[in-house]
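Left out: one protein chain. Kept in place: all the others.
So, chain A:
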Amino acid sequence: GVNPDLASERQTASFSVEKLTAWLDGGAEHTRIRRAVVEAIQSDPIFSRENQYFQSQNERYEAAVRKAVHLQKKMHEMGWTENGPEYKYIYRALSGDVAFLLQRVFKRSISVLGSEKQIARWIPLATQYRIIGSYAQTELGHGTYLQGLETTAVFDVSTQEFILNTPTVSAMKWWPGDMGRSATHTVVFAQLYIRGKCYGVHPFIVQIRSLQDHSLCPGVTAGDIGPKMSFEHADNGYLRLQKVRVPRENMLNKFCEVQPDGTYVTRGSEKINYLPMTTVRISVISDEVIIPLMKACTIAIRYSVVRRQSKLKPGEQEAKILDYQTQQEKLLPQLAAAYAFHFINNYLQELLDRGYREIQRKNFEPLPELHAFSSGFKAMVTQYCTSAVEICLRACGGHGYSLLSGLPSLYTKILASCIYEGENTILFLQTARFLIKCFMAASAGQPIPPSVTYLAAVDPGKCPAKNKLDFLSPDIYTEAYRHTAVRLIGSVVAKLQDLIHSGVKKYDAWNQCTVQLVQAAKAHCHYISVVNFAETVEKLETKPDIQKIMKHLCDLFALHGIFSNAGAFLHDGYISGAQMDMATASYLDLLAVIRKDAVPLVDAFDFTDKTLNSALGSSDGQVYQRLYEWAQKSPTNTQISPSYEKYLKPLLHNTLSKL
């Protein structure tokens, strides 16, 4: 049965959980499909994750390969295809714990960067898993800054081949997924040299393992890079190439080509190269970041109504820890953020779809905006959600520290997202560069993209709020966010211009302002998130119950931001000290209001117990029973350890006294 402490939480919901779930999924039909996919996968024992916390790196890897192979069979059985509506839910059902994830990246890079001929040759092989692909860009000594890569590809006219080489230790490819043990082929990014001249970084398809016995090809050294904080199931690898020759046709040549005589030809816009990166960044946000935060909130909030500790009132039962204001203040803002970022993800998806349509019409204008938004939000959302998951973890006290809570593995996985697909600080700086351009254009009266017209709006100068209830008005708080973002962008522009006027070189001036530039980019993203949340709530007028609770969450998200960044809002007196006290009071009042719906709000994320894989977060709230039973299955209890016979026994039986 359900733990009564959890059951009682569900009786007081102010809205229909099922309706909220359907709305989050984008319609009841999507919910139905998702549940069917999850059910089909989770009822199959091969996909079980029950033992994953007990497994070694080798066992995890083997299980992931096994699942990946089995998945092909399953998809065939179920009639799922890569373009079908079910596909996106498969990853969710597996929680990403599966091998060959790079196969998609391998294929996408060929379809985007390869010619028709190359696509026709390679894509079918990869689709049928005749070859297993990887994507080798990052090197031991080089990451986000692509121009710095050291691997070389020298064109040899006499044999019509490229000779790929890893000239130094730091040039070794390092980190690519599926490369350590699985991949047979990989796309290698290398500096192209023709007749001694360097033409910059280009992609080459390189075979690294034999298709017969999987042994390494001549000149190739490859292996696993060793244990990481997470991703035990993935064989992130290293790759060293010593004079490895590939035919001229293996350079992906949609945009540039080396002709047989060594002539280098380019065609089309190079900017288009940004598009795959933009798409990947946006897909990272939803699968790798927002869903883990939703899971963490589900686990932490359910556990917080089951866990009782201390007494709030003398003589009463110990209180649920979620009834403590401090616990609410830890968890509920993270819940609001999970919703806020779910909506931002929808916003970015629309922006991307719109941009994509333009690009297909050969209009490349939206590219810089798309690039700036995907960079900034990737950085902001990953950073915010990573610390949010950690807050959830720590809010579960000692039991959160057990792997069986599910929280440590969610955390170690999500925090990798702050680094891959572009290091966050660098991404913020890219967004800042775009904002500064737009700000200067706006000041000069030139047109700017619609998403940033706020930079040019008229500013009232002072916040008009008169009492704490005014801070529950979206107009009041969005305007405060807008003002702060514009002020921060404006002041860093002024600072940069000052420095340049005083004779400082442009790049030095930039480095001296980077800390402020990052702040400005964050303020921009935060503002857009708040506005987008408020607009989403407005559109909900046909669902009054859901609209009401979403409005509370929107207010909480906005006021939490003001409360945590008070200095930025107080700085020029836009919000006065007295108004800040009002905002804080409203913020704290909201905690008690949302508290009542906390469990229904996480139930609406609709994760199965198998997806959560957590003793603390299960939907029946039988936390302690589950923890006890699961722990007994640990190999430390079921397998005999040699420690007693070998070390403890001599110790206890006092061979010591002989000393």
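Operating definition for what follows: a residue touches a chain if its C-beta (ideal position, glycine included) is under 8 Å from a C-beta of that chain, and two chains touch if they have at least 3 such contacts; residues count from 1.
Throughout what follows, contacts and distances are computed from a predicted model.
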Requested in this report: If you had to name the missing chain as UniProt does, which of "Protein farnesyltransferase subunit beta", "Sodium/hydrogen exchanger", "Cell cycle checkpoint protein RAD1" or "Peroxisomal acyl-coenzyme A oxidase 1" would it be?
Outcome: "Peroxisomal acyl-coenzyme A oxidase 1"
**Report entry** Residue of A:160, A:207 or A:514 touching the missing chain in the full complex
**Finding:** A:514
**Report entry** Per the touch definition above, residue among A:226, A:260, A:450 or A:544 touching the missing chain
**Finding:** A:226
Report summary line: The one of A:402, A:529 or A:586 in touch with the missing chain is A:402
